[in-house]
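These notes are about the structure you will find just below.
With one protein chain held back, the other chains of the complex are shown just where they sit.
This part shows chain A:
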């Protein structure tokens, strides 16, 4: 194997693949990055039996070949290289990298022990890459991080012909986003649970091309795979084999009152007041006509803060508590100038959604985003 490649091109591809390397590989070869040259194409791959990543880059090669090198070391080296073309040559059991005046020689790992990457399942449909990244980011923020509850660490992905619905919950909030896409065949219907962190990571980094192709296999139980491919990059992830909550029944369809919040000003106020909210203590939101007063802290040995913010609110005065992180996560995800917050009561879920100007009747629009937050029961 022998090739020359632009430094930026190589470092982007290696860095992208290295992100999905397992921090504690179950077998040593899984800590490796597989380099494969065929003609003018280099593929840079990683795999840990759950997630695979493969980036393709153009190179000028004089010799095809395959080699497996320690992934993190390769990533660190490539990132640090000077801005010159990089020459890579396999020399027996070592890999030589030279760039400008720098020379490296890396040990290689036994490539014959490396598992073969899963092939991409059959194409399900195509989605705009930026829209997909936005939708996934909006939903994955609500996914749980507790691996003992696998159902909650996933993003539910539901396909119903030309509409996709994503949903995730950690029991304290529930985020749901719908968007349109182009299914490969009309009438397609599927529902799978995708590990949230992997999905969010992939969606965010597949925006170099205009579109992302989703491919799906749901073979036997637990054997399902989701493939995502953008320009020059593709990733697969094993699906979670768990039921998801019946989230449509949880999302309230009516509200007793609602507020229209200026997202920027309200977020800034909430962040300031939350500075005194120690871990686990709530942000108290007192809605009165025309304004909301945010408070946190309160007992003698804690700091206290309060700030008023003008909002549109005309229901009965309502005092409701939120975990500040959950509230701020939602505010950061609506992506509109103003957000609408719907309330039933102080102990019932509140629903945050983007407010499209001009004001509408509150019915969820197609393509809408809704972020439900369970309140904190305030003391007393």
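In the analysis below, a contact is a pair of C-beta atoms (placed from the backbone, for glycine too) under 8 Å apart; a residue touches a chain by one contact, two chains touch by 3 or more; residues count from 1.
As a working rule, contacts and distances are computed from a predicted model.
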{"item": "Chain not displayed: protein name in its UniProt record (\"DNA polymerase IV\", \"ABC transporter related protein\", \"NADH-quinone oxidoreductase subunit N\" or \"Potassium-transporting ATPase ATP-binding subunit\")", "value": "\"DNA polymerase IV\""}
{"item": "Touching the absent chain when the full complex is considered, from A:29, A:73, A:245 or A:276", "value": "A:245"}
{"item": "Absent-chain contact - pick from A:40, A:80 or A:347", "value": "A:347"}
{"item": "Residue of A:1, A:192 or A:374 in touch with the missing chain, whole complex considered", "value": "A:374"}
{"item": "Identified contact with the non-displayed chain, of A:3, A:104 or A:172", "value": "A:172"}
{"item": "Missing-chain contacts mapped onto chain A", "value": "169, 171-172, 174, 245, 250, 280-282, 299, 321, 323, 347, 349, 372, 374-380"}
